[in-house]
Every structure is written in C-alpha cells, then in structure tokens.
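Of the protein chains in this complex, all but one are displayed in their positions.
What follows is chain A.
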Amino acid sequence: MRALLLLCIFSMATRKVLYAQKDTVAWFTQPGVTLLNGDKYTSAAITAVTGVHYKQWYLGVGAGIDYYKVRSIPLLAELRFESKLKAAPFVYARAGYNVAWALEHQHTKPYVFWGTNSVFNNGKYAAAGLGCYVYRKDDTGVALTLGYSAKGVTELYDETIWNGTRTVTESRKLDYVFRRLDIGVSYRF
C-alpha cells in the first residue's frame, strides 16, 4: 500500500507539463488528513494550514489534532516550495510546538491506590516531505503528500518506591519522541 502511494506521487510529480504560478501575494488555506505510520502503530491526524503564497513559495501557520499514541495539538509553521510542473510537485517543512492533550487511557496511572494520573507537558513538532496535486483548478486543488514527522511530549508522575526503610514518593519523567511516516491528502483553496 505504501509503495503504491509512493509510486503514485512519483508519477504525478514527473509529468512534464508546466503550470503557471501567480506573481502576486495571495492567501491560501489547506486542511488535510494524514495517516501516521509509526512504531508498530498506525493512527491519524487532521491539520489545517493557512497563510500566504508568492510565486512558488508558500508560508503558513496551522494547527491540528494528532492522535498518534498520545493525542496532541501541533501548532506549526509551514514553508512549502512548489515546482512549475503541471502537478506542481512540492516539498514542505513544518516546525512548531506540540501541545499535549492526552486521553484518559493514555495516562500512566501509578499503581498506588491513592495515586493520581500522570501529567503531560508539551514538546516539539517537526515534519518534512514531498507532495503533488492530483487535481488542480485555479487556486484550488487536492494534494497527496508523503512525509516524515516527529513529535515529542513529556509525561510526569509520582511513584512510590522503597528506599530501604519505607516507601517514599519520587517523581519519574518520560520524554517521548514519536516518529512517523505520514501519508496525507489535503485540499487547497
């Protein structure tokens, strides 16, 4: 499945048909959904980016909901460069802040009966990839992307451990970094 999508994107990107780019600054908005393939786990994200474009350059900011392992809200900036080919193959890079928004079952619950759930702190978010348009008309279009992303969150909780004479409470910190292969589809308008 992944190889097929990769082939599709590649073939689209190699069409030798030029596509005109505008020389004026214009707004764009591009919501999309992404399939996230990670470490023995697959999930999804929805994202929306809005910003300005000039000629072949696109600069925007956006946000999304990323459900991979620990639900989070990436707040990101995106820079994209589109080629002049008909399918407008492009490369993009995203960077930003990953706001943790964990679901109840994603918290570690220390095995002490009066214990409280863990707390998640925010982390960083980064992504990069390639894409092209499978449909395009004027300033609208449907794009497919293949990329790579990483997001981080930090989990904190107290645990009860034995100090040799009695139980004591100490804190444990877990810095997670999740790395995924992203396959996405988005609509630009």
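As a working rule, a contact is a pair of C-beta atoms (placed from the backbone, for glycine too) under 8 Å apart; a residue touches a chain by one contact, two chains touch by 3 or more; residues count from 1.
Please note the rule applied: contacts and distances are computed from a predicted model.
*Asks:* The hidden chain: which UniProt name fits, "LVIVD repeat-containing protein", "Sugar ABC transporter ATP-binding protein", "3-Oxoacyl-(Acyl-carrier-protein (ACP)) synthase" or "Adenylyltransferase"?
*Replies:* Of the names offered in "LVIVD repeat-containing protein", "Sugar ABC transporter ATP-binding protein", "3-Oxoacyl-(Acyl-carrier-protein (ACP)) synthase" or "Adenylyltransferase", the absent chain's UniProt record gives "LVIVD repeat-containing protein".
*Asks:* Per the definition of touch given earlier, which of A:K86, A:K124 or A:R179 contacts the omitted chain?
*Replies:* Going through A:K86, A:K124 or A:R179 one by one, A:R179 is the residue touching the chain not shown.
*Asks:* For review purposes, identify every residue of chain A that touches the missing chain, sorted by number.
*Replies:* Given the touch definition above, chain A has residues 2, 6, 9-10, 13-14, 37-41, 69-70, 105-115, 130, 146-148, 159-167, 170-181 touching the missing chain.
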